[in-house]
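One protein chain omitted, others in place.
Presenting chain A:
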Amino acid sequence: MVNWLSLVVPFAYLTILLGSLYTFSHLYRARKLSKAASLEPWFPPHLQRNIYLTLLHLDPSESGEGGPSKVPDSVLKAALLRRATEDIHRVLQVQNAKPALQSLLQRGSVGDDLWQRFLRAEKEIQEEIKDVVAEANAFAPGWGQLIFQTANEMAQNALLRKRVEEIQAQVTAEKEWWEKKKAGIQADFMKELDEDSKATQAVPTTGRGSDDDAVLVEGGGPTAAQQQGSMKKRKKGKN
């Protein structure tokens, strides 16, 4: 009996100590988590994911009276594919940013906040991929293994087409520029011919005139004028 009583004090001490330690660590972690959560997310809102989930939860009753108003599977599949494609972009961004960010962090060039944001984005994208794979498998068995392959090609193809479009968009401007320049060169060439023929008649004033022309031509380059000139001749020869 006496033993028990004398043990109460150390036990109480231990309980209070451990309890306070636990409380402190719990509070500390909770605060850290909430601080991390309050940081700005790395990526903007995932539009494709929102669309997919909205379609999934679209209430049949509100989108029409009776009839098969449930969203068909094909639409959901398309939405899931769009979502997977966006995920590919994000995974690539995360992969590219990681080594650079790590070395910057080691050197102390970026703050810890940025690193926290990045880690959270990384975790989110991993969850996101798992989720997409699960959803894909629910639509068709085995699609989970393929969907990211498909999505990757789609992302690459989209990039490629954008690039081609960008380059091809220059064509009208380039063409206009060249037409203008060609006209200029032709005019210069004709003038030169005129000057030449006049020069053979030895008119002193045109001598100065051709000097001015030489200055004018400099923008396009006299070699180009010669080139074009010889080409024109060739062309005429062919015709």
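By our rule, contacts are C-beta pairs under 8 Å (C-beta built on N, C-alpha and C of every residue); 3 or more make two chains touch, one makes a residue touch a chain; residues count from 1.
The working rule: contacts and distances are computed from a predicted model.
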Name under which UniProt lists the unshown chain, selected from "DNA-directed RNA polymerase subunit beta", "Translocation protein SEC72", "Ribonuclease" or "Cytochrome b-c1 complex subunit Rieske, mitochondrial": "Translocation protein SEC72"
If the hidden chain were put back, which of A:113, A:127 or A:196 would touch it? A:127
For the full complex, which residue in A:54, A:95, A:109 or A:197 touches the chain that was left out? A:54
For chain A, residues in touch with the removed chain: 37, 41, 45-51, 53-55, 57-58, 63-64, 67-69, 71-75, 77-79, 81-82, 120, 124, 127, 131, 139-140, 143, 146, 149-150, 153-154, 156-161, 163-164, 167-168, 170-171, 174-175, 177-179, 181, 185, 214, 220-225, 227-228, 231, 235
